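Starting off with a structure, shown below.
Our next item is chain A:
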Amino acid sequence: MTDIPANDATNDAEARTRTREAALIRKRYRAERRFRMYGLAAILAALGMLTVLLVSIVSAGLPAFTTTQIALDLNFDAGDIDPGGSRDPAKLASANYRGALLKSLRAEFPGSETRQGRRDALNMISNNVPFVMRDMVLADPFIIGTTQRVWVKSSADIDQLAKGSIDRTLPESDRRVDNRQLAWFEKLEREERIRTVFNSTFFTTADSREPEQAGILGAVIGSALTLIITLLLSFPVGVMAAVYLEEFAPKNRWTDLIEVNINNLAAVPSIVFGLLGLAVFLNFFGLPRSAPVVGGMVLALMTLPTIIIASRAALKAVPPSIREAALGMGASRLQTVTHHVLPLAMPGILTGTIIGMAQALGETAPLLMIGMVAFIVDVPGGFTDPATVLPVQIFLWADAPERAFVERTSAAIMVLLTFLIMMNLFAVLLRKKFERRW
Partner candidate 1 sequence: MTDAAMSEDNTPKELEAALEKAPETEAVKALPIKVRATDVNVFYGDNHALKDVTIDIPEHRVTAFIGPSGCGKSTFLRCINRMNDTIDICRIEGKIEIDDRDIYDRSIDVVQLRAKVGMVFQKPNPFPKSIYDNIAYGPRIHGMVAGKTDTDEMVEASLKRAGLWAEVKDRLAQPGTSLSGGQQQRLCIARAIAVSPQVILMDEPCSALDPIATARIEELIDELRRNFTIVIVTHSMQQAARVSQKTAFFHLGVLVEQGNTEQIFTNPVDKRTQDYITGRFG
Partner candidate 2 sequence: MPTEHIVTSFDEELSRLSDLISRMGGLAEVQIERSIESLQRRNTEEATQIIEADRAIDLLQTEIEELAIQMIARRQPLATDLRATVAGLKIAPHIERIGDYAKNIARRTIALNQHPPVKPMFTIPRMGRMARTMVQDVLDAFSNHDLAKARAVWERDAELDDMYDSLFRVLLTYMMEDPRSITSCTHLLFVARNIERIGDIATNIAELVHYQVEGEAMTEDRPKTDQASITVLDSN
């Protein structure tokens, strides 16, 4: 009987240990669950913000991809266009299409005889209509003297009105469209002479003072030219530098110093590179202002540290056993690097390069310093033509007062984002392809 209490005591102790252990386990599980929840919450928050950003950009930018057109009966008045009846193309090119247009407008819009009325009528349509008329005449001179119904681009204000961005119930003084224009517009609407079409102008022209004529082609070409220069300069130089530092350079104080400097350069604000470009490339070497070649050089300077750091990391990640194997086979150092190490490091190097390029694509500040912020209405045709780039174009439009430029800003952002996504996708695909090969 004596050992029963003793047994109880030990049982008690055991039970206590068990409960303590169970409590510990529960606590551990709780902590783990909590931690997972925090992570999930962080990701959800990030995703939410991204969604808000994208939705706001897309909703603001989508209207820019459409434009409003008005069907006008254009009177190609022979007296204005070809008073002599010579049909001489040189004369036709410089004829008074504006006069013909004004006559047509007078016919179309009753009440446009006054100065005020004429301005209102002209403000209904884009100011490129005389040029459209000229192009039509040059293409087919026989339309002179006839009246043609032509779909012409509306002005940006009418475009906004058609898209519902202008509140028709506002008092006239607070509206960009006055009552007369509104009446004309509503009449045209009733006659079904208003239509909304895809805005191809946005992708085929460069910048313009008139929102309805402004496009991003100039900026896209400018960006492409700039990035080509950047890639051509920074990729070979960056990879060479990385290979030398990683594979050949002796490890001493000098190489340490260089490494520290490269890492520092990666953190230097990009505007500093812009100032450097201004001082060295423009003022000292006298290279052309606003040119993609200078922009590319400045961005190459900025991208170099990124590429060097990424390439060095990729080279470091190649297992030393591969180098040993090659050296052990009697390959020289250069052969070891070019035959084995570099191909293995390539996916990493390319990823780093593309990330650097994406960074360069989105860069604005240094380009402002070298004059790429200029208002340029022509699509650049070469590396030395004045040009602007996508982010600078966005910056310019964001600054513009017209309501119509707001949606174009967002649309340009969408285009920029599309390019970035495409570049990253390309990086992923490239990496996949390499990985399968090895």
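Criterion applied: all candidates are chains of the complex that A comes from, given by their letters.
Convention: contacts are C-beta pairs under 8 Å (C-beta built on N, C-alpha and C of every residue); 3 or more make two chains touch, one makes a residue touch a chain; residues count from 1.
Remember, it's a predicted structure, so these values are computed and weren't measured experimentally.
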- Query: Hey, among 1 or 2, which one's touching chain A in this complex?
  - Reply: 1
- Note on the structure: The residues of chain A that touch candidate 1 in their complex are 250-251, 319, 321-332, 335, 339-340, 344, 438
